[in-house]
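All protein chains but one are shown at their positions in the complex.
Moving on, here comes chain A:
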Amino acid sequence: MMKTKTLALLGASTLGMLMTASAVQAQQSGYLTILVDNGPQSIATMEAWADAYTAENPDVTIDIEVRPGGGEGDNIVKTRLATGAMADVFSYNSGSLFQAINPTQNLMPLTDEPFQDSVQDSFKSVVSADGEVYGAPFAPAMGGGILYNIPIYEELGLEVPKTWDEFMANNEAIKQAGKVPVIQTYADTWTSQLFVLSDFFNVLAEEPDFAEKFTANEAKFATTPAALRGFEKLEEVAEADYFNADFGAASYADGVRMVATGEGAHYPMLTFAIGAIAETTPDHLDHVGFFAQPGDSAESNGLTTWMPDSLYVPKNAASPELAKDFVAFVASPEGCAVRNEAVGATGPYMVAGCELPDDVPPAVSDMMPYFQEGGQNAPALEFLSPVKGPALEQILVEVGTGSRSAEDAAALYDEDVRKQAQQLGLEGW
């Protein structure tokens, strides 16, 4: 114990000396604990980073601990922060969940760390509180849109749709050919939200200040035609009977399998599903493409994006300097290269200087144009506004199963949102 402390201290002071002297890579030493969520990609990348880091700093020992995701994971993170038993580095969501772990009280600010210079501002904004930045990007950005089965498109001679009408025409052609046009998986209710959430780029294209007005209780889903379109799109697809027969009982895992193997043509989903396809049905990875949810006009075709999870350092970390150095390593071009090597590319990185390998899956290369020059993208509503009603998924299952109309559902969701906004103590509610 005494020895590790001395070593850590020694490492820290050496680092300090070297940093003041020059930008020479400091050799770190000591013992570092990391808590990571149990997504297979998270574990694999974290282990790869730990190996790469200890290869450069042989005196460092890294211990990776795994926690569950979802609600149980939230409890673990909050419990361990509250009791001061958190690991030196841990991964957690950015955006609204990040705000819920009380960052100003529990986390160490990373605002002035040199690596932040190359992190994109759009990412910094979702891991900031009270003017301080607390996180470093842990994964590439994600897009919300529609995964499609390429063999079906080739067989029927279809084009990737740029407008909603083209999308519906494709669906009709797929249905005529006796295949399933759209996959829905309501056993995992969260999957029902994609048609509405990934439509947010189209909302912003027409109503650029929707997020601010929505937070201030001045704009509503039910009374803003552009915002209502997301609900209507789900309703249109449901009414045209384009869903798979077992959409009420199918699970997310089924949906991923179906779009990969061609049991269905379209699956509205976030691009992290590419990772699940790569693991479960690797032979079909090249059969899945991706496009943004089409809007009503071809000119404003863009992608709704989700920010990746982040790495944080708790305020009472046992070896803070080592923790910061490790985080800086992860958020560097070198760290991205290690990730590419370990799990492949799943999307564009949030760190300047990070490159994607040449042989990315088609679904990833389909996503890249939206992030490059001339492409258009916008963050999802949950990164622009703290207001998100907890019952959206259930409401949208009602729309998908045809038991509630789009207008009715939007109005009900506006009501659902009110409770959450009042709990947050926002003005104007």
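Please note the rule applied: contacts are C-beta pairs under 8 Å (C-beta built on N, C-alpha and C of every residue); 3 or more make two chains touch, one makes a residue touch a chain; residues count from 1.
Basically, contacts and distances are computed from a predicted model.
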Undepicted complex member, UniProt protein name, chosen from "Acyl carrier protein", "V/A-type H+-transporting ATPase subunit C", "Raffinose/stachyose/melibiose transport system permease protein" or "Thioredoxin reductase": "Raffinose/stachyose/melibiose transport system permease protein"
Touching the hidden chain, out of A:Glu132, A:Glu279, A:Glu393 or A:Glu407, is A:Glu279
In the whole complex, of A:Ala48, A:Ile64 or A:Ala337, the residue touching the missing chain would be A:Ile64
Residue by residue, what part of chain A touches the chain that was omitted? 33, 37-41, 43, 63-70, 72, 75-76, 79-80, 82-85, 252-253, 257, 272-273, 275-276, 279-281
